[in-house]
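A single protein chain has been omitted from the complex, and every remaining protein chain is retained in its original position.
Naming follows writing order (A and B), and every chain is counted from residue 1.
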Amino acid sequence: MNAHALLTRLRGQLPLLVTAVLLVSMFSVGSVQYDGFFSGQVVLNLLIDNAFLLVVAVGMTFVVLTGGIDLSVGAVVALSTMVSAWLVEQHGWPPLLVIPLVLLMGTAGGWLMGWIIHVFEIQPFIVTLAGMFLARGLCYTISVESISITDPQYTATAQTRIPLGDLFVSPSALIALLVVAAGFVVLHYTRFGRNVYALGGSEQSALLMGLPVQRTKTTVYAISGFCSALGGVLLTFYMLSGYGLHAVGLELDAIAAVVIGGTLLTGGSGYLLGTLLGVLVLGLIQTVISFQGTLSSWWTRIVIGALLFVFIVLQRLITARRR
Amino acid sequence: MSTATAASPVKAVTRSRLFWPAVVLAVLLVANLAFTPDFLAVRLQGGHLYGSLIDILHFGAPLILVSLGMTLVIATGGIDLSVGSTVAISGALACLHISESTDPGGLATVLTAVGIALGTALVLGAVNGLLVAKAGVQPIIATLILMVAGRGVAQLITDGQIITVTSDPYKLIGGGYWLTMPFAILLSALVVVATVLLTRSTALGLLLESVGGNPVASRLVGIRAMRLVALVYVFSALCAALAGLMVSSNVSAADGNNAGLWIELDAILAVVLGGTSLNGGRFSIGGTVLGALIIQTLSTTVYTIGIPPETTLVFKAFVVITVCLIQSPVFRAKLAARGARTRRTARPHAAAPTNREVGA
Partner (left out) sequence: MRQQPVLEVRGIRKEFPGVVALDGVDFRLFPGEVHALMGENGAGKSTLIKVLTGVHPSDGGEVELAGEPVRIAGPLQAQRAGISTVYQEVNLCPNLSVAENIFIGREPRRFGLIDWAAMRRRAAERVRGIDLDIDVSAPLNSYSIAVQQLVAIVRAVDVSAKVLILDEPTSSLDRDEVRQLFAVMRRLRDQGVAILFVSHFLDQVYEICDRMTVLRNGRLEGEYLTGELNQVELVSRMIGAELAGLDQLGGGKRRERTAPTGKAFLQADRLTRRGAVEPYDLDIRPGEVIGLAGLLGSGRTEAARLLFGADQSDGGTLRIEGAVTALRSPRDAIAHGIAFCSENRKTEGLVGELTVRENIVLALQASRGWTRPLSRTAQDAYALRWIRALDIRPGHPEALVRNLSGGNQQKVLLARWLITDPKLLILDEPTRGIDIGAKAEIQKLVANLAEDGMAVLFISAELEEVLRLSHRIGVLRDHRMVAQLDNDGELTPERVLATIASGADQ
């Protein structure tokens, strides 16, 4: 391998490396500064508390890899909690029927948005913006108030702790990890996954190479819709309620996690494991701030914004150097 | 219309870019009469004008301001997602300054507060502008940074509280009356007129439309696009800051969390409704004002009818997607092709497939 190729490859991994270093150093500093920080449960809690974000961010990664964006994810999460709570609580439907239905709804919604984006060549951001309006609006047509869930199956799942030695995780965290693993396999070991990367590299080329561009694009948004709905189901377990104001701004967190995880917003380059790291960084920021005690919660947003700035400028430098 | 056009006056009116937004607004207003018979009535009471129309203008004033800035940004082919955060930051800064001052009711204090808010907006806009014009970051991503961080900054300024202020001069901006009218209406009207003058009696409008309409050609005629693009982001931030002052003044309080929440989306919607294409190019300030008023009237209507106000979002979703479909060249081409096909069904193989559906 020549030195130039090696350099180029390293440069592609640079954001991922930065994120990994960031994660380790944040954790180390936290461990030195605060009592009780250095424990396995703190790490597991990161997963437990951010399970739904992780699932949503996986879907977002697929979309961003094609060079698109999905602003509707937070709203779809909220709608999923709302529909779940409404059907289970007010209509007495069994959760085992409601959950697949919600997942189907999210997938279909995502597919439809992808179809509109591709067929009518409208910018993804505006189509998913409409999707966001629609999903939030539909929440309120169900109810303006929060609907709390008392269904025994839901509460049982919410309280389930799966022991791991002295530690424990929640089922949601396991589901989230499962989604990450599945996403990883799909992206790296299936033709569809490679088509996603190809599409992000150059849509024109993908078309001329005979790849199924339309199917890939619609599927990607369908996956994001599915992940959002699943994230909504997990959030329902976590919150035990359905509410139109759940997950406000989640789309921003998901995008931030994807970017901090080293995926290029212009598409074509990035890793699902990076997104996992990105979510962990976001979670760790919150953990550090809560351990610190005197810092207020809004510092989370500011730090995320600052990180976004750094990573976007970094991405810009990397892509500019490539030309 | 000039005499040179042969088109009939009726056609000239219906073809105008403002025609459809105006029709929608009129229909909405008239529809309200069915629920509130005195909807269009305006009465003078204690030297102040009252009525639903005045309310729409009054509460719509901040949206109009934000949409003005957004119009120019969109004309260059960009987008500014950070206006909501800027609204919150500017209100928070102004209220903080007034609340900490020894003379909260003093004119000097209020003017300084306004100065601080606008000055900060100038910096925020410049950062956006540099990221887009100089660093070449996609506008949606560049402004996303401030959208995320800005809310945090606003809460940092207010320390997570709602800062309330008692200051008559400050109250005037968003909640006061002047010459029988709410001052906010006059202020926004003034900014609208100033923007029209700024863009149409200088060459700014033409050059912006050129940059948005054809960036390559604009470089080749020697337009300094970089400066212009940076400038519109600054302008957008200033408009948002003014709107932020209005919002916080109206309730005499700064709420870092909720002030200006979702206003960027409403503003984009207002611009699109007003007939300015998201692809950049031709813009219409009159259309944007009508678009903002449509949104405000819709909100008011929903309130008066008694539907939960949050469900307006469903309407907005359909409006956004309809308008974007109408603006989409592909959609229009497909519609036209379908029209042509139905017209000549006798020739089954007449309609050639479009060349986009290759190898599907």
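In the analysis below, a contact is a pair of C-beta atoms (placed from the backbone, for glycine too) under 8 Å apart; a residue touches a chain by one contact, two chains touch by 3 or more.
Everything numeric here is computed off the predicted structure, so don't read it as measured data.
Q: I'm checking contacts with the chain that's been left out. Which of A:G74, A:P95, A:G242 or A:G268 qualifies?
A: A:G268
Q: Could you tell me which of A:A51, A:V64 or A:A198 touches the chain that is not displayed?
A: In the complete complex, the chain left out is touched by residue A:A198.
Q: Would you indicate which residue among A:V185, A:L295 or A:L317 is in contact with the undisplayed chain?
A: A:V185
Q: Could you tell me which of B:A26, B:A108, B:L190 or B:A203 touches the chain that is not displayed?
A: B:A203
Q: List every residue of subunit B that touches the chain not included in the displayed model.
A: With respect to the unshown chain, the touching residues of subunit B are 2, 4-5, 201-204, 206-207, 209-210, 213-214, 216-224, 228, 281-282, 352-353, 355, 357-360.
Q: In the whole complex, what residues of subunit A lie against the chain that is missing from view?
A: 1-2, 4-9, 12, 185, 188-191, 194-195, 197-198, 200-202, 204-211, 268-269, 322
Keep this in mind: only the chains that are shown with their structure count from here on.
Q: Need the CA-centroid distance for the pair subunit A / subunit B, whole Å please.
A: So the centroids are 30 Å from each other.
Q: In the complex of these two chains, what residues of subunit A are touching subunit B?
A: Contacts found on subunit A: 69, 116, 119-123, 125-127, 129-134, 136-141, 144, 207, 210, 212, 214, 244, 249, 252, 255-256, 265-266, 296-306, 308-309, 312-313, 316, 320.
Q: Using the touch definition up top, name the residues of subunit B that touch subunit A in the complex.
A: Touch list, subunit B to subunit A: 79, 131, 135-138, 140-142, 144-153, 155-156, 159-160, 256, 265, 268, 278, 308, 310-318, 320-321, 324-325, 328-331, 358-360.
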